[in-house]
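Just one protein chain is left out here, and the rest sit where they should.
Up next is subunit A:
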Amino acid sequence: MVLALIIALPFLGVILPLLTERLGRSACSVAAGIAPLAALILLLSQQGGVFAGEVTRVKLEWLPALGLNLSLRLDGLGFLFALLILGIGILVIIYARYYLSKQEAAGRFYAFLLLFMGAMLGVVLSENLLLMLMFWELTSLSSFLLIGFWSARSDARKGARMALAITGGGGLALLAGVLLLGHIAGSFELSQVLAAGYAIRAHELYPVVLVLVLLGVFTKSAQFPFHFWLPHAMAAPTPVSAYLHSATMVKAGVFLLARLYPALAGSEWWFYLVSITGLITLLVGAGMALFQHDLKGLLAYSTISHLGLITLLFGLDTRLAAVAAVFHIINHATFKASLFMAAGIIDHETGSRDMRRINGMWKYMPHTALLAMVAASAMAGVPLLNGFLSKEMFFTETLNQHLLGSFNWVIPAAATLAGVFSVAYSLRFIHDVFFNGEPINLPKYPPHEPPRYMKVPVEILVFLCLLVGVVPAYTVAPLLAAAASASLGGNLPEYSLSIWHGLNLPLLMSVIALLGGILVYLCRQPLFRWYAGLPTLDASLLFERAMLGLVRGCARLTNWLEDGSLQRYQAFLLGSGLVVVAVGLAPLPQMSGSVALSPIDPITGLGMVMLALAAMTTVVFHRQRLVALLMLSVVGLLVALAFARYSAPDLALTQLSVEVVTIVLLMLALFFLPAQTRGESSSIRGLRDFILAIGCGVMVAMLVFAVLTRPYESISAFFLANSVSGGGGTNVVNVILVDFRGFDTLGEISVLAIAGVGIYAMLDGLRLVHPSTDAQGRSWARDRHPLILETLSRVLLPMALLISVFIFLRGHNLPGGGFIAGLVTAVALILQYVASGIVWTQQRLPMNYHRMAGAGVMVAGVTGLASFVFERPFLTSTFGHFNIPLIGEIELASAMLFDLGVYLTVVGATLLILANLGKLTQEKAGHEVV
């Protein structure tokens, strides 16, 4: 649990600086420091176990089905990184107290910083790779916030965006790589992935995994050709650069190299990809650093170069090289963070970062100058400083690889060349800034030493550089041993941490680098002139241009796909549906299956042909809307007949009554709409629609034929067997509706009621143009309520109601039931509206259809709930036989009450819809049409 607390503390601590912001910067920074300090103490309490080589694991299941667990791990490598993150983090918090000005939102700054810190701790302490990936993305996000902290500045916004795009894109690649890795290893838990190294390398997907993971690593650690975001991220406040861009975030990439070393390293793929990328980055970074006039730019490129060095070491793929890499991670973090802080102090005190203007600072700030000079010497690899030790190890290792054959000399030679440049730019940092004459045209003049405590973090870091450089065996040795052995999976090679290894080749390389660096620096003027003559290649411009192009391309694609035409979208949908069905049907070896076809009986066949003809006639006459509507009703009636023919009397009855209300509804709508449709589709669109329609028709026909000619198994045997004994009814369809699947029916009648209410809401306040004549200019019939119809309908009403009661009552045992009875009642009532008008009907039948529909759903629901009273599950039904005088024995089931709910809902909703739509026709115009 200590582990979880270490990660959680910075996240919890985010709130503290926000709360204390008003109390001033000092209080705010103290508040920000509490959580990291506590976490650091917790971390150090684990030191004994870690140095003894123990691995602490905590596991909490989160989404085990996805392999995502909240599992954490503390070993030497995680400990080292956590120590860097927390230790340097605290120093940066102190430093930022003096760096930020009074007007700046210190609370927000510290909150972002703590957010980042927690995310970074999560990356290094995760045992589960997916969990690590989440924290990895969180570091990208929080670094976006930190780089863009001065959000008013355009370069800050651009830099932040670029960093997010590059590292976030790399994160996506990493996600894919990790998913594959987990797939191969069978688990996302790090210990199992690391143990499966052999299987991973032998797997055919290994190169893919490696490339994807390395994309994540190289983007995060600013390796060539993804390095360009780092110099642009220098728009961040300097504490951020010191923290994220030297010590922690950019190290996340190389951390992953160290972490996954046992799983992924040990192949030629690894060697070539990692070492060559590292080598190029090392050289490009070192070379570019020399030519930067911006103080932070120099440090940024130098960081790129050092990250390349570390990557190269991992790529060399020997155990000693890995130890050297881990060692250099520690050293680089200490000297580079202190250098960034020193650069920040200089920027703060002079108002400029241009090395052509900041000269002779030795006179104005000797204390800071001394600190910066020691740190820069460590960067150059001067003996007695920590940078020298790891650089010597680096040189030694470059001599110990043999995979490039006769070109083996290239790596040590290139390493020495990079060493030359590194000495040269370090020298430039020292000489240009602190000596080299007088300052030129500074915004703040004269500069002076910064506040006392701003230098404390730098002093601590520089002191560490010295301490490690002079007595490595007594300081850094156990930490390095623990971290390196954790990275290597417990196999630590022999090595010695001492300053003097005798006169050997690496020492010679160091000497060459030192002398060569001095020489290059002396020749800097002609070099600068040559550099100025190079064509300028501004990565940010290229990046912006690429981004703009991408956005424009996306916009064009979106506009093409989404031009606001619903017809077009519909065509896309149908077309895609066609493709899906076609792909699904394609594997069938033949259309017809094993079931023999039944013979065509002439009457049914004729009905089918008429059905098809009626459908086609509907299309042919679709511009004459009334004709088309009449044909549509023919289709509906024939469908009802088809149901009746194929043993579904319930369906036939339902279809028949629904057909009536549907046509009434469409007639009503037609009153407000043009009677004709103009021909307006272009020929090409007509052709497209025709092809789509034929395609859909063919697909459906094929599907139906393929299904009907194949045998099938149904679960309906259960319903048939249990209908009488379990549901107390012989009409299985109705028993299914009100009993077996009663819950579905409850849902369906709710939908019906909701649709009714929705329609009522949409009609509310709707004003439509009332045509005073029909399309041909004839006025509406004078005799609005024909006498015969009126008289007949009044006679029909009681009969229809009686029939609906009959249908309702027998529904459980014979075709019928609540749905059908409801529809019959609705049709009978609508006939009254049609024949006698709305006003007349409503005076005599003052019913509130909303309430009726609502009551229906409630009755059905309450019937279901009543089962709870008898301690049965929802909607359990019961039934019994009763003897009613005159009618005889009748079976009453509780399901009948449920069916009553269905009945009420159907009547209520149907009339709610039709009566309200009908009402619309008589507003304003003063006469009814219905």
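Assume a contact is a pair of C-beta atoms (placed from the backbone, for glycine too) under 8 Å apart; a residue touches a chain by one contact, two chains touch by 3 or more; residues count from 1.
Definition applied: contacts and distances are computed from a predicted model.
Peer 1: Leaving aside the chains on screen, match the unshown one to its UniProt name from "Multicomponent K+:H+ antiporter subunit C", "Electron transfer flavoprotein alpha subunit apoprotein", "ABC transporter ATP-binding protein" or "ATP synthase subunit b".
Peer 2: Hidden chain, UniProt protein name: "Multicomponent K+:H+ antiporter subunit C".
Peer 1: Among A:L19, A:A693 or A:A781, which one touches the chain that has been omitted from the display?
Peer 2: A:A693
Peer 1: Taking the entire complex into account, which one of A:A648, A:L789, A:V805 or A:M847 touches the absent chain?
Peer 2: Missing-chain contact among the listed residues: A:A648.
Peer 1: Kindly state which of the options A:M762, A:L792 or A:L845 is in contact with the chain not pictured.
Peer 2: The single option touching the absent chain is A:M762.
Peer 1: Would you indicate which residue among A:I41, A:L505 or A:L673 is in contact with the undisplayed chain?
Peer 2: Of the candidates A:I41, A:L505 or A:L673, A:L673 is in touch with the missing chain.
Peer 1: Tell me, which residues in subunit A touch the chain that this view leaves out?
Peer 2: Those residues of subunit A that touch the unshown chain are 564-567, 570-571, 574, 597-601, 604-605, 608-609, 611-612, 615-616, 618-619, 622, 625, 628-629, 632, 635-636, 639, 642-643, 645-651, 654-655, 658, 661-662, 665-666, 669-670, 672-674, 677, 680-681, 689-690, 692-694, 696-698, 700-705, 707-709, 712, 714-716, 719-720, 723-724, 730-733, 736-737, 741, 744-745, 748, 751-752, 755-756, 758-759, 762-763, 766-768, 813-815, 819, 823, 906, 909-910, 913-914, 917, 920.
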